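Right, I'll just put the structure down here and ask away after.
Every protein chain of the complex appears in place save one, which is left out.
Order of writing sets the labels: A, B and C. Residues in every chain begin at 1.
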């Protein structure tokens, strides 16, 4: 119920020599979706979800069908999975906007809240945990 | 009069360690504007401007002020400069959409019509030259 | 025993705004290691390991410690895991060349042999399976 959908544009340069969107560039798109949804601004335009940014601890990415470059945006649906003391999971699907059954990529990222001034992970605050939980799938 | 404006989204990953949009990534944005305006589809949605694609022969790029990542798109204004027998010039400005006097980048690219099957440049046809001339600034 | 070590250079542009090598760019390094080891040429300089190229079906990537840009190359150790009828697994570690205990990334990729002319996966031949098995860790 708390899926956030982001419509993101591809770039011609996302293609590789196989003339499909390169698998690494798809991670770049997931990064962009994650930053827009959780890092910089909440989906409703309110204050950022996280006070201090986050780092990636783990990615799991499955490529289900090739994605070709086109002018129209693609959709990245994302939601929050497990929320831990210092980390949370973001789950995503890259889908055709008008045809939710056409799934290009399924992925999951473990994000760790990180205090860049102190150069170390930090615990999530109660408020952050509550807001993240509100985005649970 | 025939400026084409494209609104393009930045990506968080376009920033470099200086925390501005990297100067190389700005070329990636110009590529995207060029492909969307001249390579794949005409601005009015009609057939592609060029039958066989194009290669880049030369770039000149001036960086006038730093561009920071943000969620809102930036504008790339582009128009056609000189049209030659086998090449044409694309001129661009990367500007703040709501404030045309805020220019981040001025650039110019010499594009050469290229026949990828034959692996060589080719002359522009009369029809192509006429359509490109219609986009002259 | 059949680990292949590749020494790869970082690029300044691999860093992101956090001033570490970006997690997505680390996938680019794994791609480069994979291409050099399995796609284009065998580690011993003989014919390519695969006749027709490969596509990525799945990545699993764990980031264990931040990697900073520096002039000296880093090491990607890779070896073949499970070999199936049409796919095989590549396992990797990104490590400090002179200090094998310093592991930055552990990752695993499921690669599918792909016939680009026919635009579909294809079964691995006996010869390919034997050569891949020879690189098993």
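Here, a residue touches a chain if its C-beta (ideal position, glycine included) is under 8 Å from a C-beta of that chain, and two chains touch if they have at least 3 such contacts.
Model, not experiment: these values are computed from the prediction.
Touch with the chain that is not drawn comes from one residue among A:24, A:37 or A:54, which is A:24.
Interface residues of subunit C facing the missing partner chain: 8-9, 11-13, 28, 31-32, 35-36, 39-41, 71.
Interface with the hidden chain, as seen from subunit B, comprises residues 18, 23-24, 27-28, 31, 53, 55-63, 66, 116.
Taking the whole complex into account, subunit A touches the unshown chain at residues 12-13, 15-17, 19, 22, 24, 69.
Simple rule for what comes next: only the chains that are shown with their structure count from here on.
Counting C-beta pairs in contact, the chain pair with the highest total is A-C. Here A is the chain whose Cα centre lies closest to the centre of all protein Cα atoms. By the residue-number overlap criterion, the interface of subunit B with subunit C counts as same, with over half of its numbers used by both chains. Taking each chain's centre as the mean of its C-alpha atoms, subunit B lies 35 Å from subunit C. Counting partners per residue, subunit A has 28, 31 as the residues that reach two or more other chains.
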